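Of the protein chains in this complex, all but one are displayed in their positions.
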Amino acid sequence: MIENSQPGSKPLQPAQPAKRISLLTKPRLILRAVLLALAVITVYSLATLDTANLKFGEAFQSLGANLKSMFLQPSVGQDSWGLLLRALATSVGLAMLTTLLGALFAFFIAVFSARNLAPSWLATSIKAVMAFIRAIPTILWVLIYSVVMGLGANAAVVGLTFHSIAYLVKAYSESIEETSSDTIEALKASGVGFWPIIFQAILPSIIPALLSWTFIRFEINFANAVAVGAAAGADDIGYYLFMASGFYFNFHEVGLIVYLLLGVAIVLEVVSMKLRGHYLKKN
Amino acid sequence: MNNKFQSPQQFFRQRRLRLGVVLAVLLVIYFGSVAIVNFQTLTSLAQVPAGLIWLFKNFVPTDRSITYLGPILYQLWRTLIVAVSSTVCASILGLIFAILGAKTTSPTPALRWIIRFGASLLRNIPVVAWAMILLFSFKQSDFTGFLALFFMTLGYLTRAFTETIEDLDGEKLQALQAVGANYFQCVFCGVLPEVASTLTSWVLYMIENNLRDATLVGILTGTGVGFLFNHYFKQFRYDAAGLIVLLIAILVILLELTSTQIRRAIA
C-alpha cells in the first residue's frame, strides 16, 4: 500500500501470490494472544496469592456451615422484621432517589456532550470528565462525601448520584448520537431553536433507550446502595447486613437479608421484562 | 388506534393527561424516597460545590504523598491481578455451566433450570455479604477477595455466556449435526469458535468491573488497594488517599481503553 502511494519511487510489486491457506486470521491471532496473556497473569496471580497460611479444608468446611445457617435457617436475629423491612425500603428509596436525580442532571449534561448537538471540544471535555468520575469506584465517592457532609443519608445520596450521573451521561449522549442528524437538520432548516429541537424531536425519539438505560442504572444503584450502606451510615439494609455479618456474626440474619434482597431482585427482573415487552410491542 | 380521536384537541388532551400522570408518579416516587431516606435535597445540593473544593484542596497529592507511591503501586498491582485471575477462573467454570445450561446446547432441561437458578442466586447475593461470609472463614487474605469476586463474577458470566450461546444461529449447529458431528464436536468446533470473541469481550468487561469492585471488597476484607485507601483515609492522610483515587482512576481508564482496542481488534 505504501509503495503504491509513492508512484515512481519503487518498481511495482508483482501481484501477491495466492494466500497460504491458514485458519489463523489476524483477529483470531489477537484473540489467542489476549487469552494467553490472561492465562499467564492468572497462573502468576494464583501462585503468588497470599493465603495467610489458610487450612483450606477447615475454611471450606466453615464456609459450608455458614452457608447452611444462612440459607436453611434464616431468622431476623437481634433486629426485628419491622426494622429490616424499613431498612430495605430505605435502600430501595436510596436507589430511586439517586437514579431520578442522576437521570435529571445527566440528561441536561448529555445534551452538551452529544457530538451531533454540541461543539466537539465541549463534547470531548465533558466526556473526559465523566470518564474520570466513572473510573473512581462509587464507594470512594461516598466515603469522600461522608467526610465533607458528615455520615448519613445525604452523603450516600450525593456519592451515589455522582457516579450515576457519570454513567448516565455516557449512556444518554450515545443514545442522542444515534438519532439521525438529518431529522435534526430538518427542524433547524425551519428555524427551530436548540431547546425545542431537544424536547420535541430528540427526546421523543430516544425515550425507549433512555428508559432502558435508566432502569439498568436503577438496578446498579440498588446494589450500590446496599454495598455502601455500611460505610455511609444511611441506616439502610446494607448497614444491617454489615453489622450482622461482620459484627454479630449472625449468619441466620445474613441469610434472611439475602433472601429479602433476592425478593427485590426478582421483582426488578419482572418489572424490567414487562417494561421491555411494553416498548417492544410499541415499536 | 386510527380514528380513535374526534379532534386534535382530544388527542392532545390525552397526551397531556398521560404526561401529567407520568410526572405525578415521578414526583410521588421522589418525595416518597426523600421521606424514607431522610434526604435534605437543597442543603445537600448546596454542599456539593464546597465538597468539590474541599476535595481538590485536600486530595491533591503532594510531594509527601510520593513517598507512599511504592506500597500503593504494589497493592494496585496485586488488586489488578486478583481482579484478572478471579475473572478468568470464573469464566472457565462459567463457560462449562453456560454450555450445560444454554437452551441450544444443554443435555437436559433439568440441568438448565438448576444452572439458571444457581447463577441468579450467585449474582444477587450482595458483594458485602460475600465479603463478610468469606472473611469469617478465610480470614484477612488475598484469597478472600479472590473468592468474593470469583463467586459474583461466576453468576454474571454464566448468564452472559448462556445468552451469547443461545443467540447463536441454530442452523449452524444443525448443519454440523447433519454432517454427523457428535455432541462434543458440535460444541468445540461449532459453538465455541463462533462465540469466542463475544465471550472474550464479556471477560474483559468483567475485569474492568471487578477492578472497581475490588476496591470495595478490599475495604471490607482488608486486602489490596481498598485496604490501603481505608487505612490512609482513617488516618486523615488525605493526600495519600487522593493519590490512590487518582491511580485507580488512571488504571481503570487505561484498562477501559485497552479492552476497547482489543474488542475492536477481535470483533
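Going in written order, the chains are labelled A and B, and every chain counts its residues from 1.
As a working rule, a contact is a pair of C-beta atoms (placed from the backbone, for glycine too) under 8 Å apart; a residue touches a chain by one contact, two chains touch by 3 or more.
As a convention for this text, contacts and distances are computed from a predicted model.
UniProt records the chain missing from this view under the protein name "Phosphonate ABC transporter ATP-binding protein", selected from "Phosphonate ABC transporter ATP-binding protein", "Molybdopterin-dependent oxidoreductase", "Carbon-monoxide dehydrogenase medium subunit" or "Probable tRNA sulfurtransferase". In the full complex, the chain left out of view touches A, B.
The chain not shown here is touched by just one of B:8, B:109 or B:180, and that residue is B:8. Although one chain is not displayed, its contacts with chain A can still be listed: residues 180, 182-183, 185-193, 195-196, 198-201, 204-205, 207, 283. Listed here are the chain B residues that touch the chain not shown: 1-5, 7-9, 11-12.
Keep in mind that, in the parts below, only the chains that are shown with their structure count from here on.
Distance between chain A and chain B, defined via averaged C-alpha coordinates, is recorded as 6 Å. Taken together, the chain B residues at the contact with chain A in this complex read 26, 29-30, 32-34, 36-40, 43-44, 47-48, 50-51, 54-55, 59, 81-82, 84-85, 88-89, 120-121, 123-129, 132-143, 146, 196-197, 200, 203-204, 212-213, 215-216, 219-220, 223, 226, 229, 233, 245, 248-250, 252-253, 256, 262, 265-267.
Across the interface of their complex, chain B is touched by residues 26-28, 30-31, 34-35, 38-39, 41-42, 44-46, 49-52, 54, 59-60, 62-63, 66-67, 70, 89-90, 92-94, 96-97, 100, 131-132, 134-140, 143-145, 147-149, 152-154, 157-158, 223, 226-231, 234-236, 238, 241-242, 245-246, 249, 251, 254, 257-258, 261-262, 265 of chain A.
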